[in-house]
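Sharing a structure here in structure tokens format.
After this line comes chain A, so read on.
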Amino acid sequence: MNIHSDLSISRTDGRPMYLQIIEQIKQRIAIGDWPAGSEIPSIRQLAIDLRISVITVKRAYFELEHEGIIVTQHGKGSFVATNTQLSRQLWEDELDSYLEQVARLAALLGLSNEQLIHRLQAAAAQQQQELL
Partner candidate 1 sequence: MNTHAVELHKVGKRYKYFSLNDISLSLPTGSITGFIGVNGAGKSTTIRILLGLVHQDHGSVQVLGQAMPEQQVLAKREIGYVSEDMRLYPKASLAWHMQFIQSIYPNWDQAYAEQLLKRFDLRAEQKIKGLSHGQRVKASLLLALARRPKLLILDEPTTGLDPVARQEVLTALIEVLADEDRTILFSSHNTLDVEQISDQVVFIDQGSIIEARSKEDLLDAWRRLRVRVAPDQTVAQLPYVLQHQGHGQLQTIITNRYSPELQQTYQQAGLEIQAVELLTLEEIFVASIQARREGKNL
Partner candidate 2 sequence: MNSMINHLVRKDWQINRTMMSIYLGAMLVALAMLLADDNSFVFGIGVILILTVLMILGIHLTTSNVISEHTQKTLAFIMSLPVSGRQYALAKILANLSMFLLPWLLALVGSWLIILSRDSLPNGLAAITTLALIEILLSYCLIMMMGLVTGSQHGAIGAMALANLGFQGFLWGILQIPAIAQHRDSNSLAWNSTELSILAIQLVIIVGLLGITLVVQQRKTNFI
């Protein structure tokens, strides 16, 4: 199966384009849009679809490969790795990276750990209420 890439790059995002690609591919894999074992767009194809340079996509694929999320077979293309634990792991990684950001912002604002935990609890409570 060949997946049509429906990723998009934001110019105002502030994060490098390769990180945006990594994150969006991870999301698609995590929610099951791109199932394990399926073929993903070639580097050049994705670069053309997104109108960005080949080297940027290459870098994103390289890191995804390094993390074991995709595998690239020479002459055949790139595929989503067949690792069932992956999606859970991806969300864990995602959470960690958000928490890092939170910690950084908290330090900028000069919040103490107690204040930070308090704010986090409030956010969690809010989220639960929205779900109900």
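Here is how the candidates were picked: all candidates are chains of the complex that A comes from, given by their letters.
Going forward, a contact is a pair of C-beta atoms (placed from the backbone, for glycine too) under 8 Å apart; a residue touches a chain by one contact, two chains touch by 3 or more; residues count from 1.
Model, not experiment: these values are computed from the prediction.
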item: Interface partner of chain A in the complex, by touch - 1 or 2; value: 1
item: Residue numbers on chain A that touch candidate 1, as the complex places them; value: 11, 14-16, 18, 44-45, 47-48, 51-56, 59, 104, 107-108
